[in-house]
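Every protein chain but one is kept in place in this view of the complex.
Chain IDs A, B and C follow the sequence of writing; residue 1 opens each chain.
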Amino acid sequence: MSNRLKSILTPLIAVLLGMVVGAIIMLISGYNPIAGFSSLFAGVFGDVYSFGESIRQMTPYVLAGLAVAFAFRTGLFNIGVEGQLIVGWLAAVWVGVAIDAPKIIHLPLAVIAAGLAGALWGFIPGILKAKFRVHEVIVTIMMNYIALHVANAIIRTVLSEKSDKTDKIAESASLASPFLAQLTDYSRLHWGFVISIICVVVMWFILEKTTLGYELRSVGFNQHASQYAGMNVNRNIVLSMVISGAFAGLAGAMEGLGTFQYANIKAGFTGVGFDGIAVALLGGNTAIGVVLAAFLFGALKVGALNMPLQSGVPNELVEIIIALIIFFVAASYVIRLFLDRLSRKED
Amino acid sequence: SEKTGDSGNNEDTFSVAMVTDIGGVDDKSFNQSAWEGLQAFGAEHGLEKGIGGYEYLQSQGDQDYAPNLNKLAREKFDVIYGIGFLMQDAVNEIAQQQPESNFAIVDAVVDQPNVASITFKEHEGSFLVGVIAGLTTKTNKIGFVGGVEIPLIEKFETGFVAGVKAVNPNANVDVQYSGAFDKPEAGQSIANGMYSAGVDIIYHASGATGNGVFKEAKDLKVQDPERELYVIGVDKDQAPEGDVEINGEMKNVTLTSMVKRVDIAVQDLANKTKNGEFPGGELIEYGLDANGVSVAETQDNVSKEALDAVAEWTEKIKSGEITVPQTRDELASFSVN
Amino acid sequence: MEYVIEMLDIRKEFPGIVANDQINLQVKKGEIHALLGENGAGKSTLMNVLFGLYQPEKGEIKVKGKTVNISNPNVANDLGIGMVHQHFMLVETFTVTENIVLGSEPTKAGAFVNMKDAEQKVGEISQKYGLAVDPKAKISDISVGMQQRVEILKTLYRGAEILIFDEPTAVLTPQEIQELIQIMKNLINEGKSIILITHKLKEIMEVCDRVTVIRKGKGIGTVNVSDTNPNDLANLMVGREVEFTTEKITASPKEEVLQINQLTVEDSRGIAAVNNLSLSVRAGEIVGIAGVDGNGQTELIEAITGLRKSKSGSVLVKGKEVQSLSPRKITESGVGHIPQDRHKHGLVLDFPIGENMVLQTYYQKPFSSKGVLQFKTIYDYATKLIKEFDVRTPSEYTEARALSGGNQQKAIIGREIDRDPDLLIAAQPTRGLDVGAIEFIHQRLIDQRDRGKAVLLVSFELEEIMNVADRIAVIYEGEIVAVVDPKETTEQELGLLMAGSKRSEKGVGGNV
Partner (left out) sequence: MSIIDILMIIVPSTLLWATPLIFTALGGAFSERSGVVNIGLEGLMVIGAFSAIVFNLSAASTLGAATPWVALLVAMIAGGIFAILHAIATISFRADQVVSGVAINLLAIGLCLYLVKLIYGKGQTDMIQKSFGKWNVPVLSDIPVIGDIFFRNTYAPAFLAIAVAILVYVIMYKTPFGLRLRSVGEHPMAADTMGINVTKMRYIAVVISGMLAGVGGAVYAQAISSDFGHATINGQGFMALAALIFGKWHPLGAMGAALFFGLAQSLSFVGKNIPLIADVPNVILLIAPYVLTIIALAGFIGKADAPKALGTPYIKGKR
């Protein structure tokens, strides 16, 4: 068995194991796993609407996953995707409601605003890490809460008059598409998935093909050697967080300009940022892996909505399955060990 | 809407469903109340829980509202309720996509021909509990804890303040917002501050955040059983939340509650629809007159004098003699004389 | 009971490699037994097996004649085997005493560590064997030589009878080596037995009784030191003839390439580590900096290469001031640097060895074009270097981490030399390498000189400096205290200079 095959099989086996344990949990708690899974499956592929919704749900996951994966590959752990997403969302909607311009200008402007806002939110932990060696995990966690409260305050006081949400964004800033909606029986599928795919290519290209990517990875692995080799370590740390934050900000644009078309006050986090960690991990922190993992999680989330109605299984089960999958991927050492045994027998 | 109205004539196939917000059907608040309404409707007509009978879907986040509403529409439920103002946009959107289905929205207004909007005159109910508070307070310091500072909660606040002032112009109402409906720790801290400052009655309109207000009141009561301090509940009769055992004796810190009969409204609308009278495109406001809002049934802690005053003010409101303010602007210019 | 340790027919495999194959090692009581072999021959592996860190696939181990199963270091400890590892096993944030008693702490009141007791006991042992250390000092605050003493004390504290030293002298200064040799002799006098791994044949000749040679994982045999000489040993180890003193023609220095004027550099604590130092290196010569570790060598190199800001003075490369330049600009102006710590500075261990070969040049043509890496060119280039510098690696795609230290070093040297810098700074270029590799590297440095380049060699090894350098500058407390011609000096004289003793008579300020 080649290494390549093994690294493809490992996440697949993890997914399978997650499902199996999920089935066992259903059995123990008195549900029919077959009914449970088929309702889940039907919730994704049962009709074009659900499928469209799955793709829509996948879109922010792709970007959040890219954000985590990009930072990860450069030696940084960006737990702040959640906060960067929130400020990106806010910025996109802000531009969406405050500006009057033709679509060709307005929409790109709103998208870019989201990316910039996310980048700014990533810049702060980046610069703190670079200048003061403050651990980025802790700063990004703090930045999440700051984003949440500040965004809420801005929505309440600047973007609305003490309302819990902003006005709807102008049509000219919307990613929504009547064409795609019609195609998928009025799902909220929007053009954002095109942006997310472009970002996937961008990430792959930057990291794997460019000198910038080489520097970023090098700094991620060994700062001392990178400095010795003449790279600007601090600049690369900041840049990595900025790019990561920009991806996360764009994930916010998907919600603000695509799915919701407004920004609202949030009592807690969206969860997309944290799920992004799972997506990145399952995808092996590679661009293409992130796409596949994002689809899986998007589908699971949307499919789960169908479970209580069709089979009575509480949709928390899907959360459990997702958590289990992450577990098994994280512990893939054991799966690899198993595959090694297997392939040795083959020889 | 004609078509669904027709199908309503068939006992066997009439079905109703609702989508909750993140709270779930046991939030001790309007989701729960709405679900009780559907259950009552089910019992009334011998329906089963599930597709073809009565059902609910819980949302785990804002993104779930639309698919959940859509799902229920596809399952051909005859009326689909969106519970809570958070669902306003989603109902608006799905109603346009599914013109064949009938929707209802609680606590918000959606202007679509196949949507019935249900709102409540919370300010009126709040006015009445304000009257009780104004007549009960010993310290002339009263507190109000809101969830998020939005127009809906402002109705509770201004109605309440107006009620207090109407009967006790010397009383002061300390108004604070916790910023969330699900932060009991915030409720506890705010209540702690208020009670420490001499407040003896707190009215909360803050969902689960209010659990913290109850917790603080009960803890203080245990500390000092002699002290008179109260909480005024919201949405449902929150007397059970106020139960506290002190040295083997049961006490209750719930003074009264401002009850919002979402259940009645939901059941009422379901019945209307079943009879082919779906009020599509209309706004139905439930106030004191239709028993949409009221003072809770549990009245053990309320004085006779206060109850009499409530009855008196209820009449004045019903008769239109006074108009209870719904906003702070209205409150500023409000006077009872 | 002739042998205290017998390792018979030992076999240890790692994925894809047999590190030890049918190796025999028999150690007599009271002897210093050398273990000799090239980098990657399997010495450390064999000792780790003896210490219970690895389980052998095959073979038998006897301690004092009894067959034993050493399943973990605890068992080894109980059997009286102690090991001083090649890479120190010390907790930097702990004190000397805490490190020593870790795992078998004396207690008081049944629950608490009795530090007083422990410190006292450590003091006693260190006195007995002549291992002076401060029991209360933090490991991060003491010198490498001291740290090694702590390692030795750890084994003695546990009552070790048989001590394994894995390349103990690789990290020591000449003085410290002499002290260590004395300590080893003390230990033998106290009835201990020692297994010593070293690449320095001179040391083997000086202190060892017998030597076992392994080559590419296989045992070659055991000889009495009195019956052999360094040449034979080297031949045994490598399997071919080895030259010792590197042949070289006389240098013909030309223009000044590096010019350091009154340079002062502070270390991380803000103390002047380099003090008003002046030095020059000309094209076509190798200048060696001799000195005891910690006399400002590291800071000097860091200042020249732009890794550290200097306080005052100037550094000119080819007449151009480089003080204010970034490391990249300095590299581009023709400076090559073989760093002292190959793991920390020299390599990105997680990158394939191929990508490590372009660590400073990845952004230049032909390795990149318009910001896009040209992988084919990069790997072709790496393949060429790997061949040219005899880097033993499964492929150019192998992670640098998986290479042996010697081969990692060869890769770095290849990379730095191939860039053909006008000034090559080599810091400890042969630390921990076997004689074959050392010879190869020395030859490369000399070739570079002969091609008219300037070379600055920093080393703690007097032999290396004497053999390779054309001029020797002795550094002491951040100052150059003397510049001598290797042909007109002796190791003894250098040793004294390095200890700062002759500074007043021979002190050379100004430009040298």
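In the analysis below, a residue touches a chain if its C-beta (ideal position, glycine included) is under 8 Å from a C-beta of that chain, and two chains touch if they have at least 3 such contacts.
Treat the numbers as computed from the prediction; the structure is a model and nothing was measured.
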| item | value |
| --- | --- |
| Chains in view that touch the one left out, judged over the entire complex | A, B, C |
| Contact with the hidden chain (one of C:66, C:87 or C:387) | C:87 |
| Hidden-chain contact residue, picked from the options B:44, B:111 or B:185 | B:185 |
| Residues of chain B in contact with the chain not shown | 22-27, 58, 60, 174, 176-179, 182-186, 188-190, 192-193, 196-197, 208, 211-212, 214-215, 218-220, 222-223, 241, 243, 245 |
| Touching residues on chain A - with respect to the absent chain | 25, 29, 77, 79, 124, 128, 131-135, 137-139, 141-143, 145-146, 149-150, 152-153, 267-269, 274, 277-278, 281, 314, 316-320, 322-324, 326-327, 329-334 |
| Absent chain, residues of chain C that touch it | 48, 51, 53-54, 72-74, 77, 83, 85, 87, 89-94, 98-99, 102-105, 107, 111-113, 154 |
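By definition in this document, only the chains that are shown with their structure count from here on.
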| item | value |
| --- | --- |
| Computed distance of Cα centres, chain C from chain A, in Å | 47 |
| For chain A paired with chain B, centre-to-centre distance based on mean C-alpha positions, whole Å | 36 |
| Per-residue multi-chain contacts in chain B, two or more chains | none |
| Where chain A touches two or more other chains, by residue | none |
| Chain C-touching residues of chain A, taken from the complex the two chains share | 209-215, 217-218, 221-222, 224-232 |
| Parts of chain B lying in touch with chain A, wherever the complex brings them together | 51, 55, 57-58, 60-64, 66-68, 70-71, 74-75, 85-86, 89, 97-98, 148-151, 154, 179-183 |
| Touching residues on chain C, where the partner in the complex is chain A | 305, 307, 326-332, 337, 339, 344-351, 355, 359-360, 362-363, 368, 371-373 |
